[in-house]
Each structure stands twice: as structure tokens, then as C-alpha cells.
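The structure's right below; bear with me while I get my questions together.
This part shows subunit A:
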Amino acid sequence: EGGITVAMQLEPPHLDPTSAAAQAIDSVVYSNIFEGLTRFMGDGSVVPGLAESWEISDDGLTYTFSLHEGVTFHDGTAMDAEDVVFSLDRARAEDSVNAQKALFDGIESVEAVDPATVRITLAEPNGNLLFNLAWGDAVIVAPESIETIKTNPVGTGAFRFANWVQGDRIDIEKNPDYWGTPAVLDKATFKFISDPTAAFAAMMAEDIDAFAGFPAPENLPQFEADPRFQVLVGSTEGETILSINNKQPPFDDIKVREAIAHAIDRQAIIDGAMFGYGTPIGTHFAPHNPAYVDLTGTSAYDPEKSKALLAEAGLADGFETTLHLPPPSYARRGGEIIAAQLAEVGIKAEIINVEWAQWLESVFRGKNFGLTIVSHTEPMDIGIYARPDYYFQYDNPDFQALMDTLNRTTDPDKRTGLLQQAQTVIAEDFVNGYLFQLANLGVAKVGLEGLWANAPTAAIDLTAVSWAQ
Partner candidate 1 sequence: MSLLEISDLNLSILGTPILRDMSLTVAPGEIVAVTGESGSGKSMTAFTVMQLLPPFARTAGSVRLSETELLDASEPDMCAIRGQRVGMVFQEPMTALNPVRTIGQQVAETILVHKAMSPDRAEERAREVLDRVGLPADRFPLTRYPHELSGGQRQRVVIAMAIALRPELLIADEPTTALDVTTQAQILDLLKGLVADFGMGLLMITHDLAVVADMADRIVVMRHGEVVETGPTRQLLAAMKHPYTRMLFEASNHQVALPPLPEPAPLLEVRNVVRDYRLPRRKLLAPAGHFRAVNGVSFTLNRGERLGLVGESGCGKSTLTRALLGLEQVQGGEILLDGEPVFSGHRPNLAVRRKMQVVFQDPFGSFNPRHRVDRLVTEPFHLLDDPPKGADRQRVIDEALTAVGLKPADALKYIHEFSGGQRQRIAIARALIIRPDLILFDEAVSALDVSVRAQILDLLAELCAAYALTYLFISHDLSVVRTVTDRVLVMKSGEIVEQGDTETVFTDPQHPYTRDLIAAAPVLPDRESLKRMAYHD
Partner candidate 2 sequence: MSRNLLIGGALSSLVLLAALLSFAWTPFDHAAMDIPAKLQPPGATHWFGTDHFGRDMFSMIMVGARTSITVALVAVGIGIALGVPLGLAAAARRGSWLDELIMRGNDLVFAFPSLVIAILITAVFGAGAVNAIIAIGIFNIPVFARITRGAALSLWERDFILAAQVAGKGSARISAEHILPNVLNLLIVQGTIQFSLAILAEAGLSYVGLGAQPPTPSWGRMLADAQTMVGLAPHLALVPGVAIILTVLGLNLMGDGLRDWLDPRLRVART
């Protein structure tokens, strides 16, 4: 058959990846419809995208990209250097509504040297530029179609947008004029099933061919046991952490934070909330990254020690705090378990379930919380610990200096060293409770090949997907 139906949990609000944070947008359009100068591969590596190749000046300040020839947008217009300039300038502009505008910080200018060449000039060297340009928020869009991009996205990808039945599904179809290796599938449908039961039922009833980001890990054994299905377990960039409001007493006392760290039984949480899927982490770093250091020992489960630490901090009788939980089940279920575990050492955490909008307003922006659980899914985001105004309010000048150095460093080995140092610093400062790396769980019918197992970024890249013969 020439088509598939892939289900995902959330429906994108619209289809412009450059003006919203919703991951569902990237899931649908990344690489399928829109492409950037560089792109992520399923294993997390960054490879050339619309840019065939590039040259970096010795001072690291000028990047010159050569674009692929003969690339056209789905509406037939040619993709050239002017489009790249338009796209990047739009994202960096004063009135830009790009959710990841910080990706473009430090870009001084973007110029079209000739139709096939673009030059980006930086204010200071940035080792992450190629990585940053691979994000969905940095894809190349066409100025002609920018007005209607939200409902009728026009990109350069191997698929083009066909139809959107709001609340139900989005259809895309093969782009016959694709510049690169064409897609195998003739068409594909993204179906939105938010309810976990419904997800299970739909998969079981074979209403859908695959489910990316399956929301109910407890159902996976049933799929594994069923010869009709295959289960894809990979990793994401999501460090799931128990964030602690470092400025709020008593959490401003490192002993209290350490006590919390030792009160948490990671394995129980992974088993109870994720039914065993997920890798324990001891710091804010993805375990599949070569630079990862296993620091789980630093915050091993030890309730006795935890109580002792609390006593040392003058809180032998425990204390009360709040635990804000956003909607995903890792947070809601994990939160219930953590509240129970904290109760064991005398910390009474009142569970407050919130929706994302509320979480953003009161927790993230208002910093009005004690504890919260959230999965930080942005790749390589340890840099957030260098921002004292970030919601968990960790303010350590040493760490900030370390990050500064890292940003200026391009030598891979030195970078690894610095990264490992950074991981250790936050782990030993017990900034947050580090729980586990969120697993990427997918279910597909047997015979479906080429789906990403890991999720280095939110994407359901269908360009290489096919049915086995």
C-alpha cells in the first residue's frame, strides 16, 4: 500500500513551526513539509539539509552556505538565497513571534551572496549554530505563501500539505518534484487521538498504522505480545526532573534539596509511572549523549539519609510545600508517587494539577511553586542552569562562567570535558531532582519500516518510511 495513518496525541494548533512552540507542529511538518539549512537525523546527528555544504571562516564568525540547486517550493516557486534571508530575518526580527528566538541570538546579518549562496555573520563565535539551524523553528519558508502558512504550509519537503480536518486529522501527499530522494509513501495521514484509552483502542482496532509517542506505557506489553504489532522504544531529549524552586525557603538550603534527592526512588517512579520505560538520570543530560556522566549515585535513594539531612536543616518534622503537575502522565503519575515518597520522609507536598497554560503562567513565569515535574525536551539544554531568572532560579556564578566558556569553545574534546564538569556541578548542587530520561514510545504495525525510534527533536519523519514487501 502507498499510504499510512500515523496517530499522535496532540493536534497542532496551526502548521507554522516558526511561530509557535507546540511540538505537534514539528511532528507533522518537520522534514516532511519544511526543511532547514541543516537537519537532524534519527540518531540525533546534524547533517546538511537545504544547504549542500558550508564553509566556516577561521575566526568562526562567518558561515557561507551553498544551497542545493533546483529546489522548488510546493507551489512551484524556486527556493533560493533570498528565501533563506527572508526566513532567518523574519525569525530574528524585532516583532518576531518565533518561540525559540534565542536560537538566532548573535547573528549579525544574513546575506544572499548569489541565488545559491548565503552568508551568515555572527557577532561572536557560536559552536551551536549548525545545530541551532537544524531546529524546526529555523526552517526555510516562502515569502509568497507566508500569509497562509498556518493553514496551508508551503515548504520544500518530500511531502506536501493536502488537507486538514480540524479536530481529526491532517493529510499530506508525496511531492513528485522533490529535489532529493523522494518519499516512498504516496500519502500519509496524521490522526490526533489525545485520550490514552482511545489511543489503545484505535491501535488495537487497527484504525491506525502507527502511533508516535504512545501515551500509555502500560499498554505496550500487550502490543509486544500481539504479533500484529511492533513496539519501538527509543529515547528522547526529555530530561524528566523534579524542579525545585531554589529561591524559595526551605529549598534555598542545599541540605533540603539533597534530602529531597535522596527521598526519591527513581526506579519506583519509572516502574510505577512509566511501567519501566525510561532511563534513570542523575543530572540534566541525555544518557545517549557521548558526553553523559552517570551521576545517579550522587542522589541514590536513601530515605534515612534524607531524614537526617532534614534534621540537620532544622526541619526534623518535615515541612509543607506544593507540587504542581502539568497534564502529561509522567508528571501526574510520577507526581503521585513522588508525593508519597516525600511523605515518607515527612515532606507534605500538596498536589496541584494544572494545565499547561496555567503551568506557564504561575510556575514558569510566576515562579509561584515549590516543586514541579516537567520533562525538558529541548536538545542540549543544560544551558538553562546558567540563567538565574529561569523558573527554578538556580544562581551559581561559577556555573554561569562555565557555560560562557563552553559557548566560546569549538574544540569537541574540550567541549566534552566542560559539559561533564557542568553535569557534575548541578548534580552536586542538587539543583533539581533528576528522575529519568523520557522514553520515546511508538507502536506500529508489523511491516512498517523507517520510523524514527529516538526523538532527537519532535518529528515524525516519514520521508524514509515504507511497508515491507
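The set was built so that all candidates are chains of the complex that A comes from, given by their letters.
Please note the rule applied: a contact is a pair of C-beta atoms (placed from the backbone, for glycine too) under 8 Å apart; a residue touches a chain by one contact, two chains touch by 3 or more; residues count from 1.
Bear in mind that the values here come from a model prediction, so they are computed numbers and not experimental data.
Engineer: Just to confirm the interface: in this complex, subunit A touches which of 1 or 2?
Structural biologist: It is 2 that touches subunit A.
Engineer: Within the complex, which stretch of subunit A touches candidate 2?
Structural biologist: 196-197, 200, 215-216, 218-219, 221-222, 268, 271-272, 327, 332-333, 335-337, 339-340, 343, 351-355, 358
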